[in-house]
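Take this structure first; my questions come after.
Note that one protein chain of the assembly has been removed; the remaining protein chains are unaltered in position.
When the chains are written out, they are named A, B and C in that same order, and each has its own residue count from 1.
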Amino acid sequence: MAHDHHDHDDDHPDNELDPVTARVRALETILVGKGLVDPAAIDAIVEAYETKIGPRNGAHVVATAWTDPGFAAWLKTDATAAIASLGYTGRQGEHMRAVFNTEGEHNLVVCTLCSCYPWSVLGLPPVWYKSPPYRSRAVIDPRSVLAEFGLGLPAYTSIRVWDSTAELRYLVIPQRPAGTEDLDAEALAALVTRDSMIGAGLARAPGKA
Amino acid sequence: MAHDHHDHDDDHPDNELDPVTARVRALETILVGKGLVDPAAIDAIVEAYETKIGPRNGAHVVATAWTDPGFAAWLKTDATAAIASLGYTGRQGEHMRAVFNTEGEHNLVVCTLCSCYPWSVLGLPPVWYKSPPYRSRAVIDPRSVLAEFGLGLPAYTSIRVWDSTAELRYLVIPQRPAGTEDLDAEALAALVTRDSMIGAGLARAPGKA
Amino acid sequence: MNGPQDLGGQMGFGLVAPEVEEPVFHAAWEKRALGLTLCASALGKWTIDESRHARESLHPADYYASSYYEIWTKALEALLLRHGFITAADLAAQRAVDLVPGPSRILTADNVAAALARGGPCDRPMATSPRFAAGDRVRTRRTHPTGHTRLPRYARDCVGTIEAVHGGFVFPDTNAHGAGEAQEYVYTVVFTGEELWGEAANPGLTVSIDAWESYLVPA
Partner (left out) sequence: MNGPQDLGGQMGFGLVAPEVEEPVFHAAWEKRALGLTLCASALGKWTIDESRHARESLHPADYYASSYYEIWTKALEALLLRHGFITAADLAAQRAVDLVPGPSRILTADNVAAALARGGPCDRPMATSPRFAAGDRVRTRRTHPTGHTRLPRYARDCVGTIEAVHGGFVFPDTNAHGAGEAQEYVYTVVFTGEELWGEAANPGLTVSIDAWESYLVPA
């Protein structure tokens, strides 16, 4: 059982493993061998973040806020409860705060000290979010960082950076794109990219979705 | 000529070179091949720092200061000139300052930003002086650093750390050990260790030299 | 600690490299590393603060040369060793050779969904009133603790404004070292770019941190 790795998609004879694969596999073998880890639990965790807990959750929150002023108001005052009402709770989303972009102010989220990220609404963070270039520069030179995402903000838009140094997790509510008056919540959600909910992008214009 | 490395003491067939040796050798081959570097000049530089420019220069300065109050006074007010009067000048010693240990204050020299060091009187710096543990900790926790050198200072001795951030190079003049009244300058110089001139040690007691 | 994790304002790491249509995982080992980390934390012997400190305690050369799941894996080994779940002999043999002291309640597959949905709230009731209120001007402390802290170096000894009061939260600086939850009020404190970075700051920039009360003094 401890060596039962036939369901891994990079299976090789042990002497061909790259060092990090070998290291992680050894650790799993040890912990499963000691009865400390259930490999099926790992599978279930992976499946949850691959199929259930991802940025579509956050897009649902954003589209609801765009279409329901009462929900938007609730999201502003108690994001944890408002988001939970849509069914999104739990790990790395226990204490949520929603921050709303306006014409005058753009929000950008970072965790300079590790990689804090609102898993319950955005899933697992992308590599760039966890990497030193973003973590080091988002707080000191966000305009250049945004430019590397192809996002050139007007000079009159101020930038507010949220460094997630405590257990609050931030969800950026991007501005609703123009020309979306006739779209329903589901169609709107399709315009909401993951990056736009971090602040590294904007919601897509309709027709480009 | 460019491949004439027979005088290197770690010579191996090229396919056995460790990567850094191969990298440096390639660079030398390129530069010599272009006529930009004279390999004999490298030999002369190495010989100078292996045989002529080293901590015995500094020990001579210290012993002279211990035995000649006029020299000590000159060293305090114009270290560059006083040291030059003993024949020690030049690279990484162009602008010298001597700092004198007392019963109440111990001096310690570091370069947090690179590895500035008074080559003309101490030669090339030891590995620890250039390494992150020393450079990071000497300014924030010198007592622990000194303890790692086996140097426990009394609580009443304050510590003055000199971070060599500009082109001034610092030579610590350790306290003259007790019981050395009868020793001449040459015998005294033998008590002056390299580390004592950085502040990472004291001069040796006589009889232990 | 002023460790490799404290990246705000550091330079020399190059450009941000967003990946188009990035997959959730880039290799199968990443999936196992994530799962192992969550399953091991479910054993209940360490806190998220202790695990963060284990990660930031990697040698800086190792931290900066490692991907984030590699950092997690290396820290996980350290935590498992520290708490007696594994031994150096286990790691050398790459299998379980030493017995575990006692039985553990482990995370099973059928409990994963509920455990993820539950999470691990860190808010705690407070018996006292908050020292600061929204609008107050505060100065962050000039401290350089050798242990875990969540006050980044770039935001120390800076004057900002309390923007929100968030109630009590477990204090990482003690909790990471087994010294108790010692909950304190947390505040969102907002700084101008000029205050943090000087005259050359991005125009119109403000940056906030979430700060525990003991990180702050009245300005």
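We take it that contacts are C-beta pairs under 8 Å (C-beta built on N, C-alpha and C of every residue); 3 or more make two chains touch, one makes a residue touch a chain.
Bear in mind the structure is a predicted one, so any value in this text is a computation, not a measurement.
Engineer: Determine which one of B:G58, B:G93, B:P174 or B:G199 touches the chain that has been left out.
Structural biologist: B:G93
Engineer: If I consider the whole complex, including the chain that's not displayed, which of C:P121, C:P145, C:G167 or C:G180 touches that chain?
Structural biologist: Looking across C:P121, C:P145, C:G167 or C:G180, the contact with the absent chain belongs to C:P145.
Engineer: For chain C, which residues lie in contact with the unshown chain of the complex?
Structural biologist: Its contact residues with the unshown chain are 1-4, 9-14, 56-61, 63-65, 141-146, 153, 157, 197-200.
Engineer: Tell me where the left-out chain touches chain B, residue by residue.
Structural biologist: Considering the whole complex, chain B reaches the absent chain at 2, 8-10, 20-31, 33-38, 40-46, 48-50, 53-54, 89-95, 112-115, 120, 123-124, 126-128, 130-137, 139-143, 145, 148-149, 155-168, 195, 200.
Going forward, only the chains that are shown with their structure count from here on.
Engineer: On a C-alpha centroid basis, what's the spacing between chain A and chain B, in Å?
Structural biologist: 52
Engineer: In angstrom, rounded to a whole number, how far apart do the mean CA points of chain A and chain C lie?
Structural biologist: Roughly 17 Å separates the two chain centres.
Engineer: Rounded to a whole Å, what is the gap between the Cα centroids of chain B and chain C?
Structural biologist: So the centroids are 41 Å from each other.
Engineer: Name the residues of chain C that each touch 2 or more other chains.
Structural biologist: none
Engineer: What residues in chain B touch two or more of the other chains?
Structural biologist: If we look for residues of chain B contacting two or more partner chains, we find none.
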